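What follows is a single structure, written as structure tokens, with notes after it.
A protein chain is absent from this complex, but the other protein chains hold their places.
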Amino acid sequence: MSVHTNYIEVATKGRRDVVDLSRQLVEIVAGTGVQDGVVIVFVPGSTAALTTVEYEPGLVKDLDAFLERLLPHRAEYAHHDTWHDDNGAAHLQAAVMGPSLAIPLVNGELALGTWQQPVLVDCDTRPRKRRLVVQVIC
Amino acid sequence: MSVHTNYIEVATKGRRDVVDLSRQLVEIVAGTGVQDGVVIVFVPGSTAALTTVEYEPGLVKDLDAFLERLLPHRAEYAHHDTWHDDNGAAHLQAAVMGPSLAIPLVNGELALGTWQQPVLVDCDTRPRKRRLVVQVIC
Partner (left out) sequence: MSVHTNYIEVATKGRRDVVDLSRQLVEIVAGTGVQDGVVIVFVPGSTAALTTVEYEPGLVKDLDAFLERLLPHRAEYAHHDTWHDDNGAAHLQAAVMGPSLAIPLVNGELALGTWQQPVLVDCDTRPRKRRLVVQVIC
């Protein structure tokens, strides 16, 4: 067995910026030479999440609008009293979606649907640099 | 170490159809002979999700009603303008729940609660055939 640990560095715009991770994941997998295993993706930080979507501009806009409607940026959050911060909504949006993803790797290919892209959703209120951890386990 | 890759084929009715995967997962695990490891389940496609629920008709109805209230099928979605499609709600429902599940396997048994079933939730607006990927990692 082996664990190959790699990183993806992403500069986001924050505010529900959705970043397609497909290309970098394919490159990492190819670099390991692993054919069959599982790919774990994890985002350190509590104001960003990982999921899969069909990455097209309409849905990116829809996801943004939905998250803002579900947890409005300008509502009151007790978190703001703790740190005089303004990203309570971002924390909750990220917590609901979750920070980890497990994608099977079969015959050297990620087992994704044709219209399914692994994405980072950065909910924070300002641009951020994120360093995702990608592990190929086989 | 070894990775055993298997598949579960499911025909769904769409529209938040909830499919109990317990029996097929138990069969796959038994077929591998693995006693201790982790079972990764993944749904290719961006309009369906995996989670666990107590699989009983009341909760299945409640989950359906909740998802439709959270993201109504008939609301406006920018995704519909992109493809003249009608499943914007389905995409967002699936993205929030997520496409992957990791279930520990201990002494040959999935470490699930008594009233906890792993399920596929197919949010798409029409019947679909889904082919889930199941990996037993040990």
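By written order: A and B. Residues from 1 in each chain.
The definition used in the following text is that a residue touches a chain if its C-beta (ideal position, glycine included) is under 8 Å from a C-beta of that chain, and two chains touch if they have at least 3 such contacts.
It should be emphasised that the depicted structure is a prediction, and the values quoted were computed from it without experimental measurement.
> Using the document's definition of touch, tell me which of A:Arg15, A:His73 or A:His91 contacts the absent chain.
A:His91
> Hey, which chain B residues sit against the chain that's not shown?
The list for chain B reads 1-2, 36-38, 51-54, 56-59, 61-63, 65-66, 70, 96-98, 101-104, 106, 111-113, 115-117, 137-138.
> Take the complete complex as the reference. Which residues in chain A touch the chain that isn't displayed?
Residue positions of chain A that touch the missing chain: 1, 3, 5, 40, 42, 44-46, 70-71, 77-83, 88, 91-92, 95-96, 98-102, 133, 135, 137.
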